[in-house]
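Below: one structure, written as structure tokens.
Missing here is one protein chain; the remaining ones are kept as they sit in the complex.
Lettered A and B in written order, each chain numbered from 1.
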Amino acid sequence: MKTVFDKPHALTDIPFHYCPGCTHGIVHRLVAEAIDDLGIEGNTVGIAPVGCAVFAYNYFACDVIEAAHGRAPAVATGVKRAHPDKFVFTYQGDGDLAAIGTAETVHSGARGENITIIFINNAIYGMTGGQMAPTTLIGQVTTTTPYGRDRNIQGNPIRISEMMATVEGVGFVQRVAVNNVKNVLEAKKAIKKAFEMQRDKRGLSLVEVISTCPTNWGLSPKDALKFVDEKMIPHYPLGVFKDVTKEETK
Amino acid sequence: MGQKVLMKGNEAIAEAAMRAGCKLFFGYPITPQTELSEYMAKNMPKRGGLSLQAESEVAAINMVYGASASGARVITSSSSPGISLKSEGVSYLVGADLPAVIVNVQRGGPGLGGIQAAQSDYYQATKALGHGDMHLIVLAPASVQEMASLTGEAFDLADIYRTPVMLLADGALGQMMEPIDLDERKAREIPEKTWACSGHDNKREHNIINSLYIVPEVLEKTILDRFERYRQIEETEVKYEEFMLDDADFVIVAYGITSRIAKTAVRAARQAGIKAGLLRPITLYPFPTKKLAQLADTAKRFLSVEMNMGQMVNDVKLAVDCKKPVTHFGHTGGVIPTPDEIVSEIKKLAGN
Partner (left out) sequence: MNKVSFKIDLCQGCGLCVDACPRKIVELDKSVLNAKGFHPAHVTDMSKCIACAMCATMCPHIVIKVEKDVG
């Protein structure tokens, strides 16, 4: 018998605490698979966020540092500048990366830090019970937008991938989703590429993963995947927004 | 004794940090400490190090956190409003037991305040630099020499006790120039950083740097362990200077630039027949509580002189424990007291 699928080495044996059907579990696995494929677990330092993934330091088998809310790219900068030969990645949610941490996100890109940012965009604040996120859609009901997000009151959702693609120093930006097998496999490719860009010192690599939050969306895991197709992807289109290696071969 | 070189206070800190083997500086411009980061920017690259201007003081302290977590010696500096921005980051450093050196070149506050020297961040530094049960070791230089020597000491203390250390200076010390000996101190022995997150190389279990402990009993235990280290620090690391204290009736307590003005006032008071003396705390945490308690038996009264509305005076009162009267004299907002003003205050109080 040949094993064709098993838990990656870069994940510990500690069971995830995530909700049924929460796609954090899929993305953690894809990051770990990329680390395994590249054989870099011993040379990698992960930076955990504040959010549902705050316990990521229990799940990844590499060294992990817990960061303050939004500050992961700054923490990653500190690690990478102290150890330029190591792989450093952050794993952040939409509040962490696009609300409190927007400055750190943009400036780590502008500095061209050779780090990898995994951005989990599920358009809501999961850990604290379902409040509005910077990426919450217009009309979306959350506990702080109980009548649906109104652009006149709460402003507009932010498209991080498009924005970061304009920053010189950012080498690779791709938006992916994990709501079906095809998208999961594409996401895996993108995440692995992001680490390869870091290896090749091409600047900041960012993968935005459209994810689900069945619990706070008030949907079943299956319906949450549908919501990604029907509502999220039309607003946050999938694709590569920047790839400096492609630009050079033009 | 080595060769003396004329240096500005802010630059002395930077030079001493590099000589202590620190290769990383993260900062942000703010008056009156900007010369420190400019000196770093010019000299770090020459020493194989990095001086990076972050996008904010918040980002800078988090870069410090990351570099420290990965095992590196690292320093940041700012001034009062910028130090407020660092609060959360400092609390995280404490909660994760990470070494780092944080320099506050104080200016007038609150708010945007002023740009001249003040000591109004004493409470912030010693009581509330971040949320939670915590202390920082706080060192108060009073000369450009000490700006250098205490920087080296700060790195050693930080690594030995796994704690952030603050160098509490002020705008006057930052700007003044004095001849100093940069090789004056001997470095202490530092334990190996086996806890650092710099890649496990498949040779050990993964390290985690974290301050989140969701089970209350576990969190309490980590804090009790940390406070045991604070107890050791309080027992062994108190530092102060005594000036004419042997027979002093009237004890002035002052640190930093104010202590130099107070020394002049002590000499003038002695000329006027008052047996004055000065206790100059060099460590503000750990505070020289035992020494003050001893002095409370022999002295008649205490005067805390500080450039604020009266902050250290309360720690003096606690140490003296109501045995003798303790009062405060000072100016704030960037105003520096003169020796004459202090002498008048001494005479006024001694007359009672």
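Rule of thumb we're sticking to: a residue touches a chain if its C-beta (ideal position, glycine included) is under 8 Å from a C-beta of that chain, and two chains touch if they have at least 3 such contacts.
Since the model is a prediction, treat every value here as computed from it, not as a measurement.
Peer 1: Quick one: jot down which shown chains the absent chain touches.
Peer 2: Looking at the entire complex, the absent chain's contacts are A.
Peer 1: Who touches the missing chain here, A:Ala48, A:Val64, A:Ala165 or A:Val184?
Peer 2: For the chain that is not drawn, the touching residue is A:Val184.
Peer 1: Looking at the full complex, which residue from A:Gly21, A:Pro49 or A:Gly126 touches the chain that isn't shown here?
Peer 2: Going through A:Gly21, A:Pro49 or A:Gly126 one by one, A:Gly21 is the residue touching the chain not shown.
Peer 1: Go through chain A and note every residue touching the omitted chain.
Peer 2: 1-7, 11, 15-16, 18-26, 29, 180-181, 184-185, 214, 220-222, 225
Convention: only the chains that are shown with their structure count from here on.
Peer 1: In the complex formed with chain A, which residues of chain B make contact?
Peer 2: Residues in contact with chain A: 24, 26, 50, 52, 54-56, 58-60, 62-72, 74, 88-89, 92, 96, 197-203, 206-212.
Peer 1: What residues of chain A sit close enough to touch chain B in their complex?
Peer 2: 12, 41-45, 47-48, 54, 57-58, 60-68, 71, 74-79, 81-83, 86, 103-104, 106-107, 111
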